[in-house]
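A short write-up of the structure that comes next.
Every protein chain of the complex appears in place save one, which is left out.
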Amino acid sequence: MIAKRHIVLYLMPAVIFTLLFFVFPLIFAGYISLQQWNGINEMVYAGLDNFKLVFQDPVFIKAVINTLLWVAGAVLLHIPFGLLLALLLARQPRGWKVFRVLFVLPNVISTTAIAFLWYFVLHVNLGLVNNILKLMGLGALARPWLADLKTALFAHQLPFIIYAGLTMVVFLTRISAIPAELNEAAKIEGATNWQKDWYITIPLVKDAVLINIILNLAFCLRMFEYPLLMTGGGPANETVNLGLYMFKEMIIANRYGVSMAAGLMTIAVGAVVTGTTLALSCIMDRRNGI
Amino acid sequence: MVIKRSRVLLLALLTVLLAGCSANLQKEPNSKQADEPIEIKMLSSWSTDTERGRALHLLVNKYNEARAGKVKISIDINPDWPNYQEKVKTMIAAKQPPDLFNYNFNPNDLSRQNSGQLLDFSPYMDEQWRSRFKPEDIEALTFNGELTSIPYEKAGVLFYYNKKLFAEAGIQTFPQTWDEFFAACAKLKKKGIIPISLMTADDSWHSTNALTYLAAAADGMDVFKAGVSLDTPGMVAAAEKLKQLFSYSTDDAIGANYSISSNHFALGNTAMIIDGPWLIGSLDDELQKNIGISAGPLVHQGHAQKGFIVTDTYTPWSAGKQASKEKEQAIVDFMKYMTSDDGVRLMTLEGRILLSAELSLSEEELKKAGPVLSQFIDVSGSAPESIIQISRVLKPAAISKLPSLIEGMMFEQYDPAGMVRRMNEANQ
């Protein structure tokens, strides 16, 4: 046990911040979501109209789906890619330190700059991708990647998937903590590198997977820069996500109530997704008897 | 010792907080002393990378010199126009309106006027100042007897065409009707010339310009009037033609932003573009010699007069209500200077910006303005009637949907009639 004053002293600052930046905003957002309000003039109580409007808006449904697809992109592509890079670098090939530095570099530069840069990389005439395809004689595959209904969604996630440096470092951290004896034992048994990775390394970095999932979930749920700067949500709302939907409703359409109704739904989606992840990880832990 | 530690921690926290507070306090206007100049903070989106931005700086510097020691105007630049517009709204919402700002007037969105936060200029509008403006402009911006916005810019959005490319395709004059227009497009395309620059990203500006011209040619100048349904046969026909127009545009038109679209024209890749006078600064001298400017084509049995034009909306200046009478007067004085003959001349000739205040230019000055601007002034000046661009007059919710609706139509998610119906629904 510890004296109450100590608890108050140490805990209060963080609690005050949490109240200010999480609890109060939640209440405030809930209040605004029930109003019809353009941000300047008087609020008019609107009951659940904003929620009705949001649920009947096909663009909002699209935004929810796309947000979930961002999460899927993180879990199915970004994190495995980061893991692959980590496994390759963990074997310490020639120049691995340089690669490690280079792979993390884009993460510290600027998401804004990267998003804009990739707008150009994927541009139909000026873009690197189409011009390389043409050089290789695959000009038929060239297309306006970000303006094509079929490719826009994947194309605007591409920079996020590729720049997996931070995710990689989290894995590397965990891999470097694996006792060397384990690997040596496996070597004596005659295991190949891939077998070692599959049977020893990957099971041991499971907690790093969970950390990466949580970090990237948080990132994907509040994803905003890539859709805004690369596609603006287009073509025909194909790439709108919840962050952009809220932003557009607030900033362009001036419907603060609708924006916050969507905001509350975003929080609900976030809670469901993260809750599911944590529950799954608990179940798996228990099954493995950890 | 224990107590001391906790105090140190508390102190550290307090210092951090206080440091922030004091930084903020410094920003509060100090109580004015008689010899301190009145400071007026003017918001603008015109950065000094643009001609108009440099002209505005010149104008403000001139004014500051003339009033040295009494008034000091400083310009705060936010080059992202939509972002700037929202900033102003949120500042008004927080009851801290900026000293001076300009905005896109929208009769469907009077939130700024109704906020009660804006300075009413009408007591200062004496005969002399009033004579600087067209009466209908003043009237359009007056609400409940209050004039909270000073008319300033109302630029025409006109057809630019590349005469050299037109000549290559054997076209002598700019088409007078939309049928001729599409015939000309076909001719250009046959010669391997892309007829027109269009775009759909952001506000879909060049495409909505075309849509406005098409709609107004069919249904006349009141087609977007508040309270009137947009779901008319004329609008549907306009949407159909817009869709057709995209087949005469670049292959990157869908998804292109303003820069991509305007660069196509500036580099001679496309033969036409519909844009305001601000584009002129991006065209090099060689190209400028070959540019023609025209008003909109007509349609058979349409309700528009020959020579009608589309304009950007009013972009007037407004000011926040001031506690100090002196500052209020200083703001009014500066606005008078900005709209004076001198001020307008400077902004028109140096900044290539077409203002709604009266200005008569001499032959020589017109020549100095360059071949494109003088044509621009000419075509705008002789237009019998005009209509404001569609994405400036609809309800904000409809404006935010318009670009994606155009894209949806282009991707065959719905036909032009479906697009018009959805647009009308969003405008309710």
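Labels A and B are assigned to the chains in the order they are written; within every chain, residues are numbered from 1.
Going forward, a residue touches a chain if its C-beta (ideal position, glycine included) is under 8 Å from a C-beta of that chain, and two chains touch if they have at least 3 such contacts.
The definition used in the following text is that contacts and distances are computed from a predicted model.
Student: Absent chain per UniProt: "Carbohydrate ABC transporter permease", "Molybdopterin-dependent oxidoreductase", "Molecular chaperone TorD family protein" or "Cytochrome (Ubi)quinol oxidase subunit III"?
Tutor: Of the names offered in "Carbohydrate ABC transporter permease", "Molybdopterin-dependent oxidoreductase", "Molecular chaperone TorD family protein" or "Cytochrome (Ubi)quinol oxidase subunit III", the absent chain's UniProt record gives "Carbohydrate ABC transporter permease".
Student: Give the residue, chosen from A:L85, A:I200, A:V240 or A:A253, that touches the chain omitted from the document.
Tutor: A:L85
Student: Which listed residue, A:F21, A:Y45 or A:W198, touches the chain dropped from view?
Tutor: A:F21
Student: Considering the whole complex, which of B:I77, B:M125 or B:M221 touches the chain not shown?
Tutor: B:I77
Student: Which chain A residues would touch the chain omitted from the figure, given the whole complex?
Tutor: 1-3, 6-7, 9-11, 13-15, 17-18, 20-22, 24-26, 28-29, 32, 85, 88-89, 91, 93-94, 99-114, 116-118, 120-121, 125-128, 131, 162-163, 166, 169-170, 172-174, 176-177, 207-208, 211, 214-215, 218, 221-222, 224-225, 228-229, 242-243, 246-247, 250, 256, 259-260, 262-264, 266-267, 269-271, 274-275
Student: May I ask you to list the residues on chain B that touch the chain which is not drawn?
Tutor: 1-2, 5-6, 9, 12-13, 16, 19-21, 23-24, 27, 43, 47-50, 76-81, 83, 87, 90-91, 94, 96, 258-259, 262-264, 266-267, 269, 279, 282, 284
Here is the rule we use: only the chains that are shown with their structure count from here on.
Student: Could you give the separation in Å between the centres of chain A and chain B, each centre being the mean of its C-alpha atoms?
Tutor: That pair's centroid distance is 36 Å.
Student: In the complex, go through chain A and note every residue touching chain B.
Tutor: Those in contact with chain B are residues 9, 13, 38-41, 59, 123-125, 144, 146-147, 149, 231-237, 248-249, 251-255.
Student: For the complex, give me every residue of chain B touching chain A.
Tutor: 6, 9-10, 13, 82-83, 86, 89-90, 92-93, 109, 111-112, 114-115, 200-202, 251-252, 254-256, 260, 396-397, 399-400, 403-404, 407-408, 410-411, 413
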